[in-house]
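Here the complex is missing a single protein chain, while all its other protein chains stay put.
To keep things simple, chains are lettered A, B and C as they appear, and every chain counts its residues starting from 1.
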Amino acid sequence: MINAGIIGSTGYAGSELARLLLNHPQVNVVSLCSKSYAGKMYKNVYPNMSVTDLICEADDMEALADKCDVIFLALPHGEASKRVTEDILKKCKIIDLGADFRLQDLDVYESWYCEHYSKDILKEAIYGLCEINRDKIKGRRIVGNPGCYTTCSILSLYPLVKEDIIDENTIIVDAKSGVSGAGRGLSLGNLYCEVNESVKAYKIASHRHTPEIEEQLSYACGRSVAISFTPHLIPMNRGILATCYASLKKDVDYDGLRAIYEKYYGKEYFIRILDKGVFPETRWVKNSNYFDVGFTVDKRTNRVVVIGAIDNLFKGAAGQAVQNMNILFGFDEKEGIGYIPPFPV
Amino acid sequence: MINAGIIGSTGYAGSELARLLLNHPQVNVVSLCSKSYAGKMYKNVYPNMSVTDLICEADDMEALADKCDVIFLALPHGEASKRVTEDILKKCKIIDLGADFRLQDLDVYESWYCEHYSKDILKEAIYGLCEINRDKIKGRRIVGNPGCYTTCSILSLYPLVKEDIIDENTIIVDAKSGVSGAGRGLSLGNLYCEVNESVKAYKIASHRHTPEIEEQLSYACGRSVAISFTPHLIPMNRGILATCYASLKKDVDYDGLRAIYEKYYGKEYFIRILDKGVFPETRWVKNSNYFDVGFTVDKRTNRVVVIGAIDNLFKGAAGQAVQNMNILFGFDEKEGIGYIPPFPV
Amino acid sequence: MINAGIIGSTGYAGSELARLLLNHPQVNVVSLCSKSYAGKMYKNVYPNMSVTDLICEADDMEALADKCDVIFLALPHGEASKRVTEDILKKCKIIDLGADFRLQDLDVYESWYCEHYSKDILKEAIYGLCEINRDKIKGRRIVGNPGCYTTCSILSLYPLVKEDIIDENTIIVDAKSGVSGAGRGLSLGNLYCEVNESVKAYKIASHRHTPEIEEQLSYACGRSVAISFTPHLIPMNRGILATCYASLKKDVDYDGLRAIYEKYYGKEYFIRILDKGVFPETRWVKNSNYFDVGFTVDKRTNRVVVIGAIDNLFKGAAGQAVQNMNILFGFDEKEGIGYIPPFPV
Partner (left out) sequence: MINAGIIGSTGYAGSELARLLLNHPQVNVVSLCSKSYAGKMYKNVYPNMSVTDLICEADDMEALADKCDVIFLALPHGEASKRVTEDILKKCKIIDLGADFRLQDLDVYESWYCEHYSKDILKEAIYGLCEINRDKIKGRRIVGNPGCYTTCSILSLYPLVKEDIIDENTIIVDAKSGVSGAGRGLSLGNLYCEVNESVKAYKIASHRHTPEIEEQLSYACGRSVAISFTPHLIPMNRGILATCYASLKKDVDYDGLRAIYEKYYGKEYFIRILDKGVFPETRWVKNSNYFDVGFTVDKRTNRVVVIGAIDNLFKGAAGQAVQNMNILFGFDEKEGIGYIPPFPV
């Protein structure tokens, strides 16, 4: 049993994490921090969590580090880089669900986000995309947990980029997300009547997950990658579907593509390579840590179309954070996140 | 470990049951029967269930009884009463999710449903509403698993009727259900565009769950009860909310009502009596075995308003079936169904 | 052609009204007032209204009265009673979509709402439920436009109460509304992920539409009426369904009930009495001024069940306001609101 705390536990990602940790057989949740709800019973904020009697606390990260083996951060960008210190890292491990420890390229971070306050610590952080970086995650003190769109996009394209099958300058990712990705903050655009019965793109050619996808794909091919990335808002609670397009550089058919995906993902518990002619639907991954992927070759245009799906709050945030924790502490990687998801969702 | 089989495993209730049993640490699922999908991989019918390699089988109940400790039936009414025999009951226990073994009053059954083919076996069946009949369930060979609307309605009203606080002839239950309650069959009325953005009542004054509620409430008060019951279809996947009205026979305030609910439900893990002024919302019970209940006294009209909520496929069907199995086999009653449900749902 | 202005034009009811008036062949919209959006192009607040180049204005009711034949108010309660003056009424007609001029009983108003600031003017106001009060509306200077729940509930029950067929002390109205009824203000409870996939009751035994229904039904039967009224929030944009229960005082069958409804509503364009065995669904009235009603006698309990449906923003607010305007100014009552609504909705 390890002790865990969450800072930022009352947003959607934070509460999903609280739920998974409260259900986890190896974890004792010692603290659920929340600036907005400090002093309130956690179960009164989230009545589904009636099993816990924890009270939301204002966070004192130093004190928390003394009693925790791991602290999860679910904070707005710029916050984590201010708070994580060498002192804290000496006491406990950090898994940051925000953006501050994902991008290794500091200039890129600062041009898309804001000033970074922990440049030295950034260097030792590892990008916690478990299926790609598993071995590098082991033993680290700090993990930058990947974003939701990025998890889905990178996992969809990684094998093709790694094997140099596609022209990386032709990559287009058209992604669709449920509304929980926008968080629990009050904004007109997230009201029921504004979202329901509509679909829209947003942050066209300017979404911050773009450089995160690009950096990881660049590592994979060893060259700089620039992609087009367009997120869309879908009237549903959870789920991301990424429809990815790229021009083929080599003559490859479905079986060839499949062999490539099998090579990288064939033994991954949480990755399901779908049968030929079958493509992901977010309903089948909702409330799970699965990443589903399907693909086809479009001979007419010499493009490959790859479609990936995840639950944005689970594999795209809290579930992967737990997966990272499992790796860091040597637990079975499926522990606490490996159950069969419900349907209808 | 016990062996379990499901007949009718590819409807919504049957598949929810398959999921719960596949996740259950004490259960080995030996057979998933389905007339419609016989020969097909179960995980191709329900891709969320990718962990199982079971193939849908045409059912042979005799053969199944030989290898199972318990068989679950999820069949159209009239089917179970034709199939359950003394022979089968000698070999294994039966938990029937259909209506055939719920009503003890044969005339009532036959006037609302159809001819009953197992009259003798009916006599030994127990109505599997766990929180009310727990002690009577133990040791039985056959359990009639309650309906979804009935579970929610009876649990909402039982303490008041039992304590003779309300005039049982004034009971009105106005219930709202998600669409999964209508099953997975093809019908115009269940198409997305016909259900979405609309609400309707159906089977007004004629829904078959009416006599089931009435029979159980009659047992509670020792008098014959006739209620008004109106089900409504709500554009959501899962959940039932029952809004119950009755005239008070005694002068009682909120605290008095609360004491009554605490008396019957205070120690029940799966029943949450909400705080004063708080009322159930289906989102907090979705994907769980919880029954949430809230109530108030309306002094102006001398009525009590009780509101109950469940997940229709979980506590209203498959979850309660597993709860019954846990009782029958002496497992912890929460085993396999006690985890914290997700939110947003 | 008449000139019309709206104060409070950027809420959901106000914008629906703006839309109907902009479409109305007899109306020239001279001013769209909005405190929140003053100075902004109306079509930038509501891009569906691209045909108008009006700019939202801070309201100056005196000035507006000089250029308008009618002013519509869509304001929080307590605001209208502060603003409407004898001076203004000398210049133009007022149709108030809020609660301030609906209840004639001042004590009831002040106990459910707040202090009333126009007690004299209240006396001359007429409750604008067109099908009931048409003749009394003609010639008035000020109309209290009915609430959404109240329109649906009163129209459902009026003929039965008027004909003294039901025991008015047994009336229960269980109502279900789409989310637009909650308005466009920012609140956690109205976020997409909080509303979607859930149903709840709210303001149980305490909703302010209760006394409004009671007052009108009391006029109908000549006795004081107290009802149980429970509103519910449904995951859809628009629509109200009211399921009404009452004990029968006289021996009446379906045909008897139908004759009563035909007597009062048989010639009403906007009221559709559904065929025997057919009940309202909100999808068939959405985006229209229709009120649909169906009913049945439940012999087992000697109760009548009446179900009514409207679009809460249309017949329940803006559409009825236009209907009242049409009556006040002698236009065809269907003008601007009589077109066939779309489906799927």
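Convention: a residue touches a chain if its C-beta (ideal position, glycine included) is under 8 Å from a C-beta of that chain, and two chains touch if they have at least 3 such contacts.
Model, not experiment: these values are computed from the prediction.
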Chain not shown, its touching partners among those shown: A, B, C
Residue touching the undisplayed chain, where the options are A:Glu86, A:Glu110 or A:Asp298: A:Asp298
Selected residue (touches chain absent from view) among A:His24, A:Arg83, A:Lys176 or A:Arg272: A:Lys176
Touching residue (missing chain; options C:Glu197, C:Glu212, C:Asp298 or C:Glu333): C:Glu197
Touch list for chain A against the chain that is not drawn: 169-170, 172, 174, 176, 178, 193-194, 196-202, 204-205, 226-228, 230, 232, 234-239, 241, 243, 245, 279-283, 286, 296, 298, 300-301, 303, 305, 307, 344-345
Residues in chain B touching the chain absent from view: 12, 179-180, 184, 186-188, 190-197, 235-237
Touch residues of chain C, complete complex, unshown partner: 12, 15-16, 19, 22-23, 46-51, 180, 197, 237-238, 272, 281, 283-285, 287-288, 290, 292, 313, 339-345
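The rule we apply is simple: only the chains that are shown with their structure count from here on.
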Geometric centre: closest chain by C-alpha means: B
Fraction-based call for chain B against chain A, same above half, different below: same
Rounded Å distance, chain B centre to chain C centre (Cα mean): 39
Interchain centroid distance [CA atoms averaged], chain A/chain B, Å: 37
Residue numbers of chain B (touch at least two other chains): 197, 237-238, 281, 283, 344-345
